[in-house]
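The following block contains the structure, expressed as structure tokens.
Up next, chain A:
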Amino acid sequence: MTVSRRKFFINLGKSAGYLALIASLPQIAWAKWNKKAFAATNLDVAIKEKFGTLAIVDSNEVKLKAPAIAENGAVVPIKVKTDLANVKSISLLVKDNPYPLVTTLHIGPGSLADIQIRIRMGKTSEVIALVEADGKLHRAKQLVKVTIGGCGG
Partner candidate 1 sequence: MNKIKIGLLVIGLVGSVVWEATPYELIKKAEMIRLKAAEVGFEWSTTSTLIAEAKQAAKDGNYELAEKLAAEAIKQAENSLKQAEFAAVNWQDSEPK
Partner candidate 2 sequence: MSIKVKVKAKEKDGIVKAKMLIKHPMESGLRKNKEGILIPVHHLKEVKAEYQGVVIFQAEIGVGVAKDPFMAFSFKGTKGELFSVSALDSKGETGITETVIK
């Protein structure tokens, strides 16, 4: 890739971004970031704060892909995918993190329940994916080992 091509795209991105900023600023409505759920230090409390009394069911249809051993707890790549219908959101929780709720990804119209995100893990823990669909939380779990080191790479 040449400089000029790259520069072109950057400039395009900049000007387009600027226009979009002007066009869309007034209508940006940020969802209410759920402070209580994110501040919870216990897994069950976090889920309760976020989803109230929604029933949780373990589901084989939720495909959670996480490394068995994380190379570095600072960056753990996670994938969640499901063919369940009417998915409203996908949440990720790390049971033994200081704050278990990592993220809730709202799946809007036209989007597929197929996401990727890089998360942080303080130590070895269960990673839990909760897919909200049809008034239920469909759950998948996986243990991810986190080791600490500094001599590799």
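One rule holds in what follows: contacts are C-beta pairs under 8 Å (C-beta built on N, C-alpha and C of every residue); 3 or more make two chains touch, one makes a residue touch a chain; residues count from 1.
A word on the picks: all candidates are chains of the complex that A comes from, given by their letters.
For clarity, every value in this text was computed on a predicted model and none was experimentally measured.
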Exercise. Pick from 1 or 2: which one touches chain A in this complex?
Worked result: 2
For this session: Can you check the complex and tell me which residues of chain A touch candidate 2?
Result: 12-13, 16-17, 19-21, 24, 28, 30-31, 33-34, 38, 74-76, 92, 94, 97-112, 114-121
